[in-house]
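Before anything else, here's the structure in question.
Note that one protein chain is taken out, while the other chains of the complex remain in position.
Moving on, here comes chain A:
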Amino acid sequence: MIFFILGLLLIYFDKFYFIEYMFFFFNSCMVLYVILLDWMSLMFISFVFLISSMILLYSMEYMNYDYNKSRFLLLMNFFIMFMVFLIISPNLISILLGWDGLGMVSFCLVIFYQNKKSYSSGLVTVILNRLGDLFIIMSMIWMLNFGSWNFILINYYMNLNYLFFISLMIMIASLTKSAQIPFSSWLPLAMAAPTPVSSLVHSSTLVTAGIYLMIRFNEIFLTFSFLNYLMVISCLTMLMSGLNAIFEFDLKKIIAFSTLSQMSFMFMILCLGKIDMCFFYLLMHALFKSMMFLSSGILILNMNNNQDIRKMGGLIDYLPFCGLIFMFTLMSLCGFPFFCSFYSKDLIFEYFLMMNLNFFFFFFFLFSFLLTFFYSIRVIYYLLMMNFSMFNYLMIIKFESKILIISMMFISFIMLFFGSFFMWLMFYKFDLILLEFKFKILSVLILFFSIWFFFELNNFLFSMSYMISLFNIFFFGLMWNLLFFKVNFFLNNFLSFGFFTLKVFEIGWIEYNFNSGLIFFLKKMIGFSQNIFLNSYKVYILLFFLWFLIILLFNY
């Protein structure tokens, strides 16, 4: 809360604080630890602390019966600490601390349940995150040319040739962290973590770190032309994740795909140059996404660790409060009027329509909007409206304990009422928006259209499922074949080469030539010299004659 009030003060006075701690000064390069406190970082920290405190309260109940809950608490605290390190520092060296730490601790949290599935998905997560670290390190090396790692001050140096490389590297790093299209396979796999962890990861910490970095360094990125390519990437990711969410039956994976589509939505806003709006949507997204995961966690707990949405249904009668909050979050995900993300999403939508973009982007934008509505209605249908399946009848525990409800109540209150508040806070300068009437009501139209579309298409999908199932599973269901970034990929390519080198080099010709060969040679030599000194009369005579010959020949 203190951070929140400080953030308000800093907005009010339009100030920021810049604190430097110098590690060392070497070859005219300063290695600094920089802390930048402005309204953006303080506001984000306050949201991280708010959400994480509620999640820790929640996990007090959720992880109550786990044997290793102290380890869980420790890891969560480390995770939040590294996120704060990342948020407050605009220097690349101090960013690397938070960035690397987030990857490693998230890995430890993903493999918290010790089974084979979480193990392999944790490996994929950490390898792709480490790839992002390497890109940050690469940009750090290039930044040596400027003699400083303060990325935020770099537009004073303005050597565009180097700056292009650097910002490209940073962009790729943030793509890995935010799981955009070439690197998006880790996000649904990371669902092997406990539910509070994935709530924290998806709402305000790990996944949002990439987009936060992009927001922080927007001044440099907006000068370059690769933002167009970034926009294409984000469009494709949005489409891919929307389609995947439709074909997925795992509740947590559906929510993960919705996070993915919202992240790419944020990237899209960023590419259009609306930085403040992107940040606003980031905060709102953090609120409702954390709530979504928490309520799905209660569902999973009650369904006796069953995550398949086909086996749920009719839950509104049995878990009314949890179902209500889930409904609210999905509605705010869709941008339903007067929910928290309505204020950002609708505004962005209108900006988008006003901009002069080509049909490709327009189509993708609208289609992914429709998909968002579509999968959220699908989840609501499966969870709350469908008939109560007999499968669950034996399993349901009806367990909404007080701690869970209190922790969810608090954020849902903020989620419902603070959207407008933040909009009035952050956008005190309004822009004029001119739209036709039919464009203005387009978003609402899409909403109703998608509801109709869903109920029509639902029958269609199930009747035709055998026809399109192959295409479904191998293309849409498996994330457009992006899952080749699995462990098998590394196993097949690198490790087979490694085994080859082991056989050829280590126990192959290095061992033979340098060890066996050398030792064999030495043994032979020793044997030879021993033969000489066996006190054999013949050898002595021979040596004597040799010696005599040498003396004769070289006797000048």
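In this section, contacts are C-beta pairs under 8 Å (C-beta built on N, C-alpha and C of every residue); 3 or more make two chains touch, one makes a residue touch a chain; residues count from 1.
Here is the rule we go by: contacts and distances are computed from a predicted model.
Of "NADH-ubiquinone oxidoreductase chain 4", "RNA 3'-terminal phosphate cyclase-like protein", "proteasome endopeptidase complex" or "Exoribonuclease phosphorolytic domain-containing protein", only "NADH-ubiquinone oxidoreductase chain 4" is the UniProt protein name of the chain excluded from the display. Of the candidate positions A:M43, A:L56, A:M83 or A:L96, contact with the unshown chain belongs to A:L96.
Residue A:I141 is the one among A:I19, A:I141, A:I406 or A:M525 that touches the chain not shown.
In the complete assembly, the contact with the undisplayed chain comes from A:V126, out of A:V126, A:M240, A:M277 or A:I446.
The hidden chain makes contact, of the residues A:M355, A:L522 or A:I541, with A:L522. Of the candidate positions A:N68, A:N228 or A:S536, contact with the hidden chain is made by A:N68.
On the side of chain A, the interface with the absent chain consists of residues 23-24, 26-27, 31, 68, 71, 96-97, 100-101, 104, 108, 111, 114, 119, 123, 126-127, 130-131, 134, 137-138, 140-141, 144, 490, 494-495, 497-499, 501-502, 505-506, 510-511, 514-515, 518-519, 522, using the contact rule stated above.
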